[in-house]
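Note that one protein chain of the assembly has been removed; the remaining protein chains are unaltered in position.
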Amino acid sequence: MEKIGHLINGELREDCTDTQWVYNPATGEAIRELLLAPDALINEAVEIAKAAFPAWRDQPAIKRARIMFRYKQLLEENKDEICKLIGEEHGKIAHDAMGELQRGIENVEYACSATELLKGEFSKNVGPAIDSWSEHQPLGVVAGITPFNFPAMVPLWMFPMALVCGNCFILKPSEKDPSTSLFIAKLLKEAGLPDGVMQVIQGGKSVVDGLLTNDGIEAVSFVGSTPIAKYIYEKASQNGKRCQALGGAKNHAIVMPDCDLENAANQLVGAAYGSCGERCMALSVAVAVGAETADNLAALLTPKLAKLRVGAFYDNDNDFGPLISREHKQKVEGYISSAENDGATIVVDGRNPFIEGYASGYFVGPTLIDNVLPTMTSYQEEIFGPVLQIVRVDTMQEAMALIDSHIYGNGTCIFTRDGEAARYFSDNIKVGMVGINVPLPVPVAYHSFGGWKQSLFGDLHAYGPDAVKFYTRRKTITQRWPSANVREGAVFSMPTL
Amino acid sequence: MEKIGHLINGELREDCTDTQWVYNPATGEAIRELLLAPDALINEAVEIAKAAFPAWRDQPAIKRARIMFRYKQLLEENKDEICKLIGEEHGKIAHDAMGELQRGIENVEYACSATELLKGEFSKNVGPAIDSWSEHQPLGVVAGITPFNFPAMVPLWMFPMALVCGNCFILKPSEKDPSTSLFIAKLLKEAGLPDGVMQVIQGGKSVVDGLLTNDGIEAVSFVGSTPIAKYIYEKASQNGKRCQALGGAKNHAIVMPDCDLENAANQLVGAAYGSCGERCMALSVAVAVGAETADNLAALLTPKLAKLRVGAFYDNDNDFGPLISREHKQKVEGYISSAENDGATIVVDGRNPFIEGYASGYFVGPTLIDNVLPTMTSYQEEIFGPVLQIVRVDTMQEAMALIDSHIYGNGTCIFTRDGEAARYFSDNIKVGMVGINVPLPVPVAYHSFGGWKQSLFGDLHAYGPDAVKFYTRRKTITQRWPSANVREGAVFSMPTL
Amino acid sequence: MEKIGHLINGELREDCTDTQWVYNPATGEAIRELLLAPDALINEAVEIAKAAFPAWRDQPAIKRARIMFRYKQLLEENKDEICKLIGEEHGKIAHDAMGELQRGIENVEYACSATELLKGEFSKNVGPAIDSWSEHQPLGVVAGITPFNFPAMVPLWMFPMALVCGNCFILKPSEKDPSTSLFIAKLLKEAGLPDGVMQVIQGGKSVVDGLLTNDGIEAVSFVGSTPIAKYIYEKASQNGKRCQALGGAKNHAIVMPDCDLENAANQLVGAAYGSCGERCMALSVAVAVGAETADNLAALLTPKLAKLRVGAFYDNDNDFGPLISREHKQKVEGYISSAENDGATIVVDGRNPFIEGYASGYFVGPTLIDNVLPTMTSYQEEIFGPVLQIVRVDTMQEAMALIDSHIYGNGTCIFTRDGEAARYFSDNIKVGMVGINVPLPVPVAYHSFGGWKQSLFGDLHAYGPDAVKFYTRRKTITQRWPSANVREGAVFSMPTL
Partner (left out) sequence: MEKIGHLINGELREDCTDTQWVYNPATGEAIRELLLAPDALINEAVEIAKAAFPAWRDQPAIKRARIMFRYKQLLEENKDEICKLIGEEHGKIAHDAMGELQRGIENVEYACSATELLKGEFSKNVGPAIDSWSEHQPLGVVAGITPFNFPAMVPLWMFPMALVCGNCFILKPSEKDPSTSLFIAKLLKEAGLPDGVMQVIQGGKSVVDGLLTNDGIEAVSFVGSTPIAKYIYEKASQNGKRCQALGGAKNHAIVMPDCDLENAANQLVGAAYGSCGERCMALSVAVAVGAETADNLAALLTPKLAKLRVGAFYDNDNDFGPLISREHKQKVEGYISSAENDGATIVVDGRNPFIEGYASGYFVGPTLIDNVLPTMTSYQEEIFGPVLQIVRVDTMQEAMALIDSHIYGNGTCIFTRDGEAARYFSDNIKVGMVGINVPLPVPVAYHSFGGWKQSLFGDLHAYGPDAVKFYTRRKTITQRWPSANVREGAVFSMPTL
């Protein structure tokens, strides 16, 4: 069986302490074997990166950017292979994998703006004949720890910006679908990246801890669940590293009575069920304002769900695929059952769907639950599956209070035609990414991604302008030259230097 | 004896669990009594601040800025009183206190630029008819914990920017010289700040811990020694707060053979002995390149030190005053003795100086130590006293290696006339604030202050542009409006929405 | 009678070739005598300014900004005197004069941000060991030519930014109400501005031409009517000066059927009749979408107009005052009559109003004209008086086509509740300043003011960020240092420089 190894100093390596299966979630079959890195490999990688750093940071930014220009091309040329790898290990349908990759490529495009982004601020005459300016210098060796749900996109949120700022990067991908991340990392060499500047280490918690405690690593970016994000943020902070750790979410859409409800329903279907709901920006709660709105919304959604096609990634006519693992399928179905037990209405039930030819796959069908209450477990926790819950409220204020009370504050959305409602909502809601009639308000690559509350630990958001700050250290120079020397005539008579 | 209390909701309060003397360091006399806050007062202050927050954050930025415009005037009008308070409790000579205050006022001036600084980024058409923009929203209630050595300036690094960004602020000043901070905080009310937006709580470690564990506080700014900075950063991080914690320093100046040595010597005297060396940017190590340079430097410095006047703050002809406490005087003199014991040359010895009329003051005279080696304790640790040490090296590379090996990376400087040497130094040295012929390269208020390595924990520097990022949270809005409704003619005849 | 002279090199001067009366427009009486400058005075002023320039441009920006901090205070302290001068010569009611002054002061506040605004861009390593940065250097001597309708505000749009960027400024105020401009210019000396940096020259077209042809003047800012703006732009361009020339306007508000009509009507009254309509941002055309909207709007407006109080500036209960001159009153009334003759409906007629005690004042009462057609002269030209015209259209597209067809493109507004309509309008309308439910969309001081089409000649708008570009010249420095010299050990043995 194919082994998935590490990328160290430009070479594939098969060092391991142990191995772990990687499954095709549509079939439940183990398809590859992941090699788990020994501690020594982390140290080796860090030393290699530290050695590669000085030459890399001294490159003009435009030269680093040009590697990203070529890298963009290579990602586009290899898109089918990348999407196939995503599909095989994650289960995402090809069109969705392509969407993920495209979002990732947009971060490479933004990294191509490095010369603009790395400009410092120059102040003439901060005092008499004294000038001062700032430089954004790279940190050194930085690490990324990425989740299973976006094996291409989330790494691409991190390393293109980290690299183009002049850092060396070590990526630890998810153990569940590591091949994509390894594949796209390997392409960087072809794009012209020097060996050792980008490396990949496979593994689980021990590799995470190895990275967090290694003194050679200056910063860690993480995307995953909130408990792990919190663990990583604290441990990285204790070890003197800067850290940004993105966690879980529970994204609500407020559906206002004045909105274009047909449009809202269509948007919700994509945002709730796309990628089988395994997105940190998945819209999992619709807060309907007014009973009539709720009734109409449920009525509009039901037939739409009936038309959704669930299946394996091979068939591009499918709308979404399986969940990532058997354990996760059980967990998601458990949430549906708990809602049912708590008295919610299961309008559309996706538990144990029949998928022709994929009896052992980890599938859950589209599920719609109405009359969900804030006290229910299915409301309070992140489900991360194809489940949309409707909560009914009487007023917009009540809807907003609900959102603000939740521990997560990643994304949210309002459906309305009314300028005032939209402005009031976006101004006051305690959530980091806000959509107005946009159900998945993932910021474009030239803005930054980040939730509030328990959805993000750290002060700087992911990618976009904040990434430049995260991956660089400010240095401020203040300069005065001693009074005229060479400039004065007297000196010219004896220019002995 | 005058009691020093708390500023809560616009009123002075005398709640306390215990009290502590505040001394005049020039005389060694207790002059005021500090009231140490009970835990309940912290909670009360936080609740008041939380209540004041919504109205304050909704103020247009220009209205918040106008309070800063008035505050600048008030600080200038009250400068003599402020400098007197600094002198009485810290011992700083009036001209130096005025310098401190002026640096603080510059941060108020920068806060007056709030409308410019708070601009978000607007992107038209991030997709078809979809717009996206960022807002920098205030965090809520934030806290500052400040050191004794700049009782006016360091608080002014923090709260003007925090307030103008729309936050409420709770300040815990140093227990050693709390009156100045309280005084300048009180002036804000006169400037028009609503009650509860700025509060002051007096106390020691228990107040620090109370702030760090209070869920209502979103962020903490700290300036002090490295062990405490590290403690605060970790504890704040564990408690879900953003934090920037500035610690200790050991600032080196490289003295190059080509420099204007007379000028360098003059600059060094001010930078090493100003404020009795109790500055985190004090220049405490001169690294002379070449024996001749070192000999000449020591020869130039010695007579200059003889002319320095040490004494109480009342006399503006004095150059610097006492250290902050008896314990600190013993510690500083201990470092001098340890250098002596380790084999360094005590060129000028400031131990136990005779200061007419101030026999009980905590004075140490200007001290110059030559032939200091990197292995000596006096080199490795921060002395924070009027002690300049000369280290001799053969090359600039050796000098830079020395600086880069030190655990601190706050400020550094090079004296040279040579453009190439200056550029190489500022590019490569692993220190956050770099001077070219500027011995105290404290960035101006419109740049940001921050060291590297163990001198700063956190990713954003203090004051300046970074402070806007630190005291705000990014919110990104993505907006699309549903297809034409009101805009279409047909609708006008029957506007039934 | 009081004479109004020039401010030259910090002194009042009474040089003149001729004189001209300045009238109180409420009474029609001549109240002061304006001294018209001879050509020689222009040359003298320019030479003085050129001499003052080097020292002024070398001041650290923060020092220039501090003069603006003090200037803001002085303007606020002298606000009653300034508003009285505005009232006496322009006729504006005190509350309106105060509004004008406040808008002007906001530009002074923005100028206080100079240190932030003047930052250049620094790029490290544009090539190997090559750095490059930009500086925004002042131009030298620049001039401003300002209109009668905002004798305080428009000069304050210009000179605070010009000065704080390091330029010297020569102001030629309107001949009709020159005292205000002279008064506020004089205050700068008290604020600490060096003599010669700000000067005022009184006069008419010959002074304008003198400024436009003087080689010592680098740039000209103008606000006035379009024909003169065009003349000035061309002449300045021919003479090698940079120029921004703001001209006339015809600002339309689209009133949509879904809007809050009562609110819209209230807004329109203020925007149309404030300052007697003598504002380049006055809202002079309401484009009602749908006959019902038009009928309702006219019905709502009529009683509101009846309540408006017209009179002299002395009485703060008045809503607006007289027009600026007898000739202008005749011109405005002529437009009303022409509309009447062209078939429009004079709903409220303000011609020849009776103002108790001010029979000789240049008053026109609030006038509302309905059924105005785009072919009418009163529609095509700028009236600059208290006249609001209603144009009736069937669709929003028709309304927008009307606005886009007009030769002016200064400001415009839409009244609607609908997000989509607002976004479509603001995106597509060919006008520089757009309001959504904001009838006078004058940008705040930290944005920039400028119309499109015939309303502005030049590429940079007035005040705000564009003013920094207009009043500075970009200089780009590219720097490389020759290979190591002082830095190399060998050199240290013979540091003879």
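A, B and C label the chains in the order they appear, each numbered from 1.
Basically, a contact is a pair of C-beta atoms (placed from the backbone, for glycine too) under 8 Å apart; a residue touches a chain by one contact, two chains touch by 3 or more.
Source: prediction; values computed, not measured.
Participant: Kindly state which of the options C:160, C:290 or C:450 is in contact with the chain not pictured.
Facilitator: C:450
Participant: Considering the complete complex, identify which of C:15, C:209 or C:234 is in touch with the unshown chain.
Facilitator: The missing chain is touched by C:234.
Participant: With the missing chain put back, which residues of chain B would touch it? List them for me.
Facilitator: Touch set of chain B with respect to the missing chain: 58-62, 115, 118-128, 133-135, 416-420, 422, 436, 495-497.
Participant: Identify the residues of chain A touching the omitted chain, counting contacts across the whole complex.
Facilitator: 62, 65-66, 69, 72-73, 106, 109-110, 112-113, 115-117, 119, 124, 129, 131, 256-258, 289-290, 394-397, 416-421, 423-424, 427, 444-446, 479, 481-487, 489, 491-492, 495, 497
Participant: For review purposes, identify every residue of chain C that touches the missing chain, sorted by number.
Facilitator: Where chain C meets the chain not shown: residues 121, 123, 126-127, 130, 132, 134, 233-234, 237-238, 240, 242, 258-260, 263, 417, 422, 426, 431-438, 441-444, 446-450, 452, 454, 457-461, 465-466, 469-470, 473-483, 485-486, 497.
Following the convention adopted for this analysis, only the chains that are shown with their structure count from here on.
Participant: Determine the chain that sits nearest the middle of the structure, using the mean of its CA atoms as its centre.
Facilitator: B
Participant: Between chain A and chain C, what's the gap in Å when you average each chain's C-alpha atoms?
Facilitator: Roughly 48 Å, centre to centre.
Participant: Could you work out how far the Cα centre of chain B sits from that of chain C, in whole Å?
Facilitator: So the centroids are 42 Å from each other.
Participant: Can you compute the centre-to-centre distance for chain A and chain B, using the mean CA position of each chain? Integer Å is fine.
Facilitator: 36
Participant: Send over the residues of chain C in touch with two or more other chains.
Facilitator: As it turns out, chain C has residues touching two or more other chains at 62, 115, 119, 124, 416-420, 485, 497.
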